[in-house]
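Other chains of the complex are left out, but the ones given are in their true place.
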């Protein structure tokens, strides 16, 4: 059985063949169904590109991308994606932004009219979960950077996607809010068993949340290591202070340092 | 040489031939004039153009001129040469739609008229003269471009227009000659004048000889055109490539027969006016155009002093 | 605060200023009325002919609005279609541009011959003249959407139609409403042009009649009525724009 998300020998160049930027080259990765995967790597190595490939937003120059055992040739509909840049639609309130996927993705789409109230409640409870209670009727440009990012996360979650693609969802948050949201993610994953690919710069975040951490090389990006993280679930937040945990973090740290030095 | 900018009443078409004869044969140049001739946008549009001095001289409807002078006594324009001794104002109808040579046949019919049309402008006087019951007649506002097609399609029963343009246009629409009925207003009681050559009064005062020279040359042009219309048309074609030679010849001939070489013009010479007729025509204008009870004196409207002697103006 | 007041007063000050200068110019240079009537003459004509001006304005407004509505529906639909499909764009656009380069005055006679005189050709002319700016602006709005915004929906597996509805249309609304302001005044011009060629009522007809009676002040009164109606219509559009695309105008209301 191949993985739920499967990239094989993928290569991608932005903008023209000759003078373009070679972002990814020979990248392969495989994420099993229900697995929580994290991707780490130096800035500009192609992590966001990888996310776009996996959701079919862009197509690889060579190599194959498969999601749920189907080759991806256009955008897939089973994913929920939180972009690195929140890109909220400025003409919609935060709540309306969060509810956007419900207007698109089946079966919610056809139910939305009849069960509007339930869906609004759901979106609002998600907003509350990330600490944005009462901000649903504000416009996104009335929120702070971190608040936008949290709303962005809600948008990725609201339609219960089978695959969750998170591109640095906690980058703009302070340590505490961040740790709270780690636990939110942990609980949601435990409950719903969706597959997650998380891009992050925070190695503690990666190790705390993920079952497996992928380490990417500098640009052109490819996988240079995979690290299984075997801690039992549910993981208490105190785990992050334990020696075994910090060992893994340090190990990954070393790998990234090597990857950067090699570039 | 004196510069004269001259504005016609309309586009360069057959009836403009005399102007181009005078221009291209050098008659104007012989008089020491440097003349440019521009198209116009109707026989009354040219009056303000001359009044402001943008154009020194122009060609336009004397009736409109009277109306403007009546409103604006110090209007700086006067007429100096009569071209259309009888105006080409007409009601044109179709026999099959019940229009006959009798104006009475218009009663109960639908007439198409562009509001700015000079012929339509005389409608009240015409109707009164002919004793028509206007309450039975519907007037439809149809623009110039659709006037003849609407008649050809039978959407109106008759139209107002210049005889020499509307009749020919109708023929061009494929309407047979004997189907067309032309009710010339001048032949039905409206004894008045048509288009004249006008001059800006300030210019005339400063350059009387230039004006005299202009008219002398133009009269030559008119007499030549009257003598041989077919030979006159090529002079217009020079200036407007898209014209149809035969059509324009026919147009010019109709203008000459109906309006220019009239019995009065043949008798008294081309270009002059009968002050009594001019005075009387103002009575019609009171009805049709709302000219006041104290219209401008005929002598103020038309100044014959620039015309060459009558014997030089005789139509052969 | 006083600054705000000045701005409130500005349109009136400018207009009054214009009229004063105009009136003065007419008296100083002694323009004859057929060249340029003084505002006082025009005002006289407005008062005197109030009833016909009013009735004809209603008629013109009616045809204008009808044509404008058609243009909005048609222009929006066509603009979206063009933004939607490159094939439609490539095929239809050149024809449309060609058609739009044709002065509508030349088209009115054909309409009149087909539909007779009156309201129908006026509505159609208003439509024909007003729909093009809408199409162009909507298409431009769609073409300049940030790909990042589209991606938000594409990542959800949204159909092209959804992207159009949820991102394309809202994002191009500022362009759309910008064009409405142009289109409404053009629709006006279209109605009036058609009325001058073929109608028995409407401001265009009234002006032409006035002209043929050498009633220059009434002609100008007609122009005036058009200007006022145009401003009113425009203001309505601008208000609508503000309501619908307030999010795009947020730099206007800073704290």
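Chains here go by letter, A, B and C, matching the order in which they are written, and residues are numbered from 1 within each.
We take it that a residue touches a chain if its C-beta (ideal position, glycine included) is under 8 Å from a C-beta of that chain, and two chains touch if they have at least 3 such contacts.
As the structure is a computational prediction, the values presented were derived from the model and not from experiment.
Chemist: Can you write the chain counts for the whole complex as a formula in the shown labels?
Modeler: Across the whole complex, the chain formula reads A x2, B x1, C x2.
The definition used in the following text is that only the chains that are shown with their structure count from here on.
Chemist: Report the chain ID whose CA centroid sits closest to the centroid of the full protein CA set.
Modeler: Chain C is the most central one.
Chemist: Using mean C-alpha positions as chain centres, tell me how far subunit A is from subunit B in Å, no decimals.
Modeler: So the centroids are 85 Å from each other.
Chemist: Roughly how far is subunit B from subunit C, going centre to centre by Cα mean, in whole Å?
Modeler: That gives a centre separation of 39 Å.
Chemist: Scan subunit C for residues touching two or more other chains and write them down.
Modeler: Within subunit C, no residue touches at least two other chains.
Chemist: Considering only the defined contacts, which subunit B positions touch subunit C in the complex?
Modeler: Going through subunit B, the ones touching subunit C are 44, 48, 51-52, 64, 67-68, 71-72, 75, 114-117, 120-121, 140-143, 145-146, 149-150, 153, 155, 289-290.
Chemist: Under the touch definition given earlier, write down the residues of subunit A that touch subunit C in their complex.
Modeler: 52, 55, 57, 75-81, 83, 85, 87, 89-92, 100-101, 103-105, 139, 141, 159, 165
Chemist: Enumerate the contact residues on subunit C facing subunit B in the complex.
Modeler: Those in contact with subunit B are residues 32-35, 108-109, 112-113, 116-117, 196-200, 205, 208-209, 211-214.
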